[in-house]
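I have a structure here, written as structure tokens, and I will follow up with some questions on it.
Just one protein chain is left out here, and the rest sit where they should.
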Amino acid sequence: MEFGTQTIWDLLSGYQKKQFKPSEVISGYLKNISERDEKLNSFLQVRPEETLAKARALDAKLDAAQNLPLFGIPVAIKDNFLVQGWQATAGSKVLSGYVSPYTATSVQRLEEMGAIIIGKVNCDEFAMGSSNENSAFGPVRNPWDLERVPGGSSGGSSAAVAAGLATVSLGTDTGGSIRQPASLCGLVGLKPSYGRVSRYGIVAYASSLDQVGPFSRTVWDSARVLEVMAGFDNKDATSSKHPVPRYTEELKSNTKRSFTLGVSRAWLEGVDLDVAKSFEAALEVFKQMGGKIVDIDLPHTKYALSTYYLIAPSEASSNLARYDGVHYGYRTQSAKSSEELYSRSRGEGIGREVKLRIMLGTYALSAGYYDAFYLKANQIRRKIQEDFEKAFTQCDFVVTPTSPSTAFKLGEKTDDPLKMYLSDIFTLPVNLAGLPGLSVSCGLDSKKLPIGFQLIGKPFGERELFIAAHQYEQIRGEFPLSSMAKGKG
Amino acid sequence: MSLEKYEAVIGLEVHAQLMTASKMFCCCPNRYGSLPNTNICPVCTGQPGSLPVINKKAMELGVRAAIALSCEVHPESIFARKNYFYPDLPKGYQISQYERPYSTHGHIVVQLKTGEEKRIGITRIHFEEDAGKSNHESYGTLVNLNRAGVPLIEIVSEPDMRNAHEAGQYLRALHSILRYADICDGNMEEGNFRCDANISVRLRGADKFGTRVELKNINSFKFVEKAIEYEIQRQVFAVESGEKIIQQTRSWNSAKNITEVMREKEEAHDYRYFPEPDLPKLVFSLAWLDQIKKEMPELPQETSIRFKKSFELSDYDASVLTGSKELANYFESVVSHSKNGKASANWVMNELLGRLNAANKEVESSPVTAIQLADLICKIDSGEISGKIAKTVFEEMFATSKDASSIIKEKGFIQISDPIALESAICKVIENNPSQFAEYKAGKVKLLGFFVGQAMKETQGQANPALLNELVKKILDR
Partner (left out) sequence: MLSREEVLKIAKLARLTLTEEEIGFYQRQLTRVLDHIQDLNQVPTSKEGFVQHVPSDAQCFREDRVEPFLNHDGLINNAPVVENNCFLLPTLVEHS
């Protein structure tokens, strides 16, 4: 049997019917990786023997498969998660060779529920980027078109699932790093509410914005992964005690609900024509389901980009200070003083875009600039949050395209940082406001590249997002697979 | 040099380690002296992905300190990151408090040797985590992170002190309060109570501060006053000879008895403080603050007042006996067994403390236990031995840790209160001193003392002094 295009749902029902065993599934995915990933460069580490051994151990428990919600599911993990015994480079030379001494809470919860880690996947260095071209280990390519980027920063996570190298994957999203690559690769990508999933064990980029989320082919799969890993963690003081619903149970109901979707027309200016058309078509589907579309005003979202590029780099400049060559990671060979040991280890080990953001953040926090930059940005962040609060008095969700364009060519936006940053204009405000955002595919452009739209929910409103997106998905029908996932890469 | 023309302005910053079981932000033991890098985990070694979680007990001890130092406690405060690079700071930042510390506006009242009291203001108290320890060897710097993440409070005083004695008294009072309230063990050798001083000098009456020098590493009471004294004189001398005081950090060299430059203040540090995004606001509920207040242990000043009342002690005695919690506890234990406050106070202060000082020992390791000392006092009060003999017995107790009874028995120190035995001793003295006896009889009554002394000698000091006095007079006048 061929593996690669199955969903969690497919694999779980196959296991229950004993159509196949975990070791067969895992072998199938490992085979796909060895055959296809040379072109994609999505995996940074696979450990076939350990992984197969785990799968074989599960083979023996096949009778009890239904007890584990992720029994025998191959999951790819972005390389900025720590998983004990695995590497965690976060796409940076400064962490090459670093072996995780402990396991991230989110990953631990997936493993406890039967998931099998198929490998660690590539990403933009320290999750900074929108194209996966900032990885120290080379760019990742889009399985829909190898000349194009898969999006970023979780480009490896999206490419791996889109190419059939993992059933689902985990990524992190600080400004769009799950939703944008999900959209560019034709997948479902969720950025949960801030505090919904523990951040313990993910390499921090911007602590007040980072969240963990899944990539999957279907909304149901996304709901399944979230219900397993979400919830309070006593190792993360910013994690919420808000109860975690059984999201997949909520998707069983056949009663259709209708929703009011808010659209901010001003925000949508400058979107590619194909994307705009597909987005309008998606809105039509919601209307068909009895939904309403209302105009809303989010006057401060236009400042989201500037706000984000002060807050995120400021936090990053501090979060990344630990990579100094003293306790772990890359150490220069050419230092003549301890000051030089820090500066050279960092100068040589850290890549171009990350250095830019570290310097930006260092500047924004430095004496004399704090009030004008960091403090000001946080005040505007509050206004962006208030805009959404107000909008949610008029609608259930705010809806946008996920990205203003479909997958672009490698090298197309690398010269000008702002051009690249603009890929995230629809996703950034969601992180700033701490809200959940779900990207779902809604069509293909003229070049047969996937287009996605984003549903933005109220805080801890993931349940409603899943219900709405699941209903949409049923009307939309199965989304096409990338050529590579069909085995024609 | 005319020191009198000048006055010093001194402010102290004290770092006190909190007596918790675990570290400030992780579950590693807060323990001194383990093997290097054994009390460590992902959090306190700054591994990627690790996150801090606040230790509730550390907060409670911090609040206790604030209450003990009459500070305002803020129900809401904020942890901030202080960013700088140092080998023993694994995250590249220290979690501390900056713009909004949990406590401000306190004071303590200290006793000066002039007999006056002085109120010293406390600007703020904030929480922070300790750094690790760097040991510099010839081949390199060895970093041990056992101490990294240990909970501290930093207590910043107002620049209210004007000389070394005031600074010393402030530090002693602070030390005693923190130990009394079980906040900090106060062990300076282990670095659990550390002090930095900011010192400047100015002409008396001037309102502008002089350039200030930061004095670090004065980690012993012995050195605090000496070091500050030296630094004041150095600055006055410099000013007098027309030099400019340079803003710098100096340290006390206890071998040479001087302060030395540690580093010049290059460009000012830019710590790029900002609110710690990994932690929520620090919120103390009013109910919890009330509970901490209710459960406050007795503070030295309160103990002192109680001692004065219950045992009729002088201000001075009470202040000496509450100098440390251990001493106060020792004294209380002596009194509770001896039921004689004044005698207990005298014995503890004069005999015990004197000997402990000479032997360079703390009261906790006193060779004579409180119960042993109380027992000795009871023996005096019951007349079993004389006060004079008791001193000899005590000396022996201090040397051997034996009970008073066994020493009295061994050495035959029982007080002689038998009138017949005493009479025979007195008669013997009279026989041996006929001329003095004659003089006495002739009216030189002053000689009474002479006969008492001789008779005491005759009994090897074991005579009951009151009885002996009475009998000598009686026999002489017979």
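In order of appearance the chains are A and B, and numbering begins at 1 in each one.
Definition applied: a residue touches a chain if its C-beta (ideal position, glycine included) is under 8 Å from a C-beta of that chain, and two chains touch if they have at least 3 such contacts.
What you are looking at is a predicted structure, and each value in this text was computed from that prediction instead of being measured.
Although it is not drawn here, the omitted chain touches the following shown chains in the complete assembly: A, B.
Here the missing chain is touched by one residue of A:L310, A:L410 or A:I456, and it is A:L310. Here the missing chain is touched by one residue of A:S13, A:S27, A:S343 or A:Q394, and it is A:S343. Not every partner is drawn; the one left out touches subunit A at residues 84, 97-102, 193-195, 208-209, 232, 234, 237-242, 300, 302-303, 305-307, 309-310, 317, 321, 324-329, 331, 335-344, 346-348, 350, 352, 355-356, 358-360, 362-363, 366, 373, 375-383, 385, 416-418, 432, 434, 459. Where subunit B meets the chain that is not shown, the touching residues are 20-22, 27-29, 35-42, 45, 47, 53-59, 85, 87, 135, 137-145, 270, 272, 277, 279-283.
Everything below uses one rule, namely that only the chains that are shown with their structure count from here on.
Within the complex, the subunit B residues that touch subunit A are 42, 45-54, 81, 83, 85, 87, 90-93, 141, 143, 145, 268, 270, 272-274, 277-280.
Of all residues in subunit A, those touching subunit B in their complex are 80-82, 88, 90, 95, 98, 101-102, 104, 199-204, 206-208, 234-238, 314-315, 317-318, 320-322, 324, 326-328, 338, 342, 362, 365-367, 370, 374.
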